[in-house]
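This is the structure I have questions about; it appears just below.
Every protein chain of the complex appears in place save one, which is left out.
Coming up: subunit A.
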Amino acid sequence: MTATAYHAPETIEQAVALLAGNPSARPLSGGTDLIVQMRSGRIAPAAVIDLKRIAGLSGVRRVGDGFAIGAATPCTALKDHAELAAAWPGVVEAANLIGSVQVRNRATMAGNLCNASPAADSVPALVAANATCLIAGPDGQREVPVAAIPQAPGRTSLAPGEFLVEIRLPARGVGDGDAYLRSIPRTEMDIAVVGAGANLTVDAEGRCTAARIALGAVAPTVVLVADAGAALVGSRFDDAAFAALAEAVKAACHPIDDKRGTIAYRKAMAAVLARRVVLTALKRAGAAA
């Protein structure tokens, strides 16, 4: 039996040192994945490094016209940030589908991302949003796209000693809109069978000038479906564009058959959700235009 040490560093440097000094140490944000996995015996880290006391790791900041979200910011706080919620409603709604109110009062997007579950709800929305993350480590800090973090179920690209400091969202302009939708058997407290995020830019004529479509739970990691975006760009969201979107989405799905859904059902839902999520994003883009 090994006891787990608990550390609550107050600076990024201390946290890096603690993590680098102990290969089995784990960062702790909300703990809604980490503690559950420790309790079930799936993991037994020698130490947990609580990030919540580090200055600047909790809360949302404006950075130029964009946003920086501290890695330890609970999902509920995103909803309460009026500017963020107005600029990135899809990201905020994705983070606020996670679990229940109690879970979201603790859970963070950084934890959602670093847990590296293929079904993580906020991740397709962040990837569609072209979000990046700031990473601190023994060699200093670096910024990478969100999509570069998950490598496989449960595995990230973070090197030993590294952790997420913040997630950054770009500025929004006229005609931008994003949205996230998931399919679950219940209405709450469930895990996505398929998740779909969309981020669009629409010009004054209602023509799509940019589109990023990302899917969750249909492959080992989040999938940015370039062909799906391409199917919409240049269109006015006509039937042909939606048909091409559906085909692109289905082709990009490589799901598994498991207790949560069959391959056929997941593919079909990916196409349905992609269309629905684009329609919601379009409505928001139109309202912003």
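The rule we apply is simple: a residue touches a chain if its C-beta (ideal position, glycine included) is under 8 Å from a C-beta of that chain, and two chains touch if they have at least 3 such contacts; residues count from 1.
We take it that contacts and distances are computed from a predicted model.
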| item | value |
| --- | --- |
| Record-based protein name (UniProt) of the chain missing from this complex, from "V-type ATP synthase subunit A", "Xanthine dehydrogenase family protein molybdopterin-binding subunit", "Sugar ABC transporter permease" or "Electron transfer flavoprotein beta subunit" | "Xanthine dehydrogenase family protein molybdopterin-binding subunit" |
| Full-complex contact with the absent chain, from A:Ala55, A:Ala86, A:Ala159 or A:Met189 | A:Met189 |
| Residue ranges of subunit A at the interface with the undisplayed chain | 1, 183, 185-191, 193, 259-262, 264-265, 268-269, 272 |
